[in-house]
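Below you will find the structure I want to go over with you.
Missing here: one protein chain of the complex. Every other protein chain is in place.
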Amino acid sequence: LPICPSGSAGCQVSLGNLFDRAVKLSHYIHSLSSEIFNEFDERYAQGRGFITKAIDGCHTSSLTTPEDKEQAQQTHHDELLNLVLGVLRSWNDPLLHLVSEVQSIKEAPDTILWKAMEIEQQNKRLLEGMEKIVGQVHPGETENEVYSKWSGLPSLQMADEDSRLFAFYNLLHCLRRDSHKIDNYLKLLKCRLIHDSNC
Amino acid sequence: QPPGRPELLRCRSPEKETFTCWWKPGSDGGLPTNYTLFYSKEGDRSINECPDYRTAGPNSCYFDKKHTSLWAIYNITIKATNKMGSNISEPQYVDVTYIVQPDPPVNLSLEVKKQVDGKPYLLLKWNPPPLADVKSGWLTLEYRLRLKPEDGEEWETIIVGQQTQYKLFSLNPGKKYIAQVHCKPDHGEWSEWSSENYIQIPGDIELKDV
Partner (left out) sequence: QPPGRPELLRCRSPEKETFTCWWKPGSDGGLPTNYTLFYSKEGDRSINECPDYRTAGPNSCYFDKKHTSLWAIYNITIKATNKMGSNISEPQYVDVTYIVQPDPPVNLSLEVKKQVDGKPYLLLKWNPPPLADVKSGWLTLEYRLRLKPEDGEEWETIIVGQQTQYKLFSLNPGKKYIAQVHCKPDHGEWSEWSSENYIQIPGDIELKDV
């Protein structure tokens, strides 16, 4: 059973293991985010042209993130780590409200509710892990608490059904996008920091 | 007399979301003895007590999702206390990812089938343990089969990888076989073997010449 034969000194999860777990979790969160988006899209968005309005962007667009491989590879790992933290933090609040508000959608299937709860829990878990990773990459440094505030709750509670459904659609569209960014950046960071870019 | 030294026996997580630890009491010195589990997490000075002594039965502590962290190593001790004094177990360090032992696979089925060229084979199929969310990649399981003739002593073990079915070509007509399957997550422990399943290979199976 004992995992630290050398006793408590230096008894911590290695950075490589932390990244393995973070990547598995970010992959899982994005898979769930795609599933919940697709399920909502099929059930509530067909023929409503929501995609055309979703172009107005997400609440996290104020966090400038690399848009392609070159930009991501030219971004220092500190900055990329902080961006991942910033995007994750920016989703704590909306995910909390998504779980409560999804229950008010007409005939919302249990699967959508279960996935919303699972994503909310796993997102918090991944945030805990990222803070651990940043703590190991930069021991002792105080983190900059950059994140993007979300003010979309009123739109999730609007009386007009079409507007309300669009608000959910846009939130899930942004969740799918941001969870993919986080997953992609973490896989890059893992290969760079743990495998010397030779995965 | 003060109680004997308790011992942390084992901790196990069935799905990397929760985990349970069990301990073995020491001698109770003939007095009513009380057991407390204390834990601290790496990088966190606070000492906490077991959140739930009941769910997993006597001499156990159950850590639910809220109390289960994937990112830190737990330092766990058990304290036995009675009127005459107390005794503390050796600290044990637990990393949840390494104590994942899934439940066994389910629905193991065996079927004798024939290929287009008439060659017989045994098709074994099973499902992952219900708790494990394999679909989304959160838990990657690999499987191992074992078979033996009913009257045989020695099991033949077959490494199957991530498949949930397997085709076995080397059959013995007329024999009755017992089969079981178990599974393991990438870092954790093999599950228990599934319940046994039997199949009688028809005696008239035309065996290819090996």
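Each chain carries a letter (A and B) given by its place in the written order, and its residues are counted from 1.
Just so we're on the same page, contacts are C-beta pairs under 8 Å (C-beta built on N, C-alpha and C of every residue); 3 or more make two chains touch, one makes a residue touch a chain.
Keep in mind the model is a prediction, meaning the values are calculated, not measured.
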(request) Looking beyond the chains shown, say which of A:H30, A:K132 or A:R164 touches the absent one. (result) A:H30
(request) Touching the absent chain in the whole complex: find that residue among B:N34, B:S109, B:Q163 or B:Q200. (result) B:Q163
(message) Give me the chain B residues in contact with the hidden chain, please.
(response) 115-117, 119, 140, 147-149, 156, 158-159, 161-163, 166-172, 177, 210
(message) Applying the definition given at the start, please give the residues of chain A touching the unseen chain.
(response) 27, 30-31, 34, 51-52, 54-55, 57, 61, 65, 67-70, 72-73, 177, 180-181, 183-184, 187-192, 195, 197-199
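We take it that only the chains that are shown with their structure count from here on.
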(request) Determine the centre-to-centre distance between chain A and chain B, using the mean Cα coordinates as centres, and give it in whole Å. (result) 31
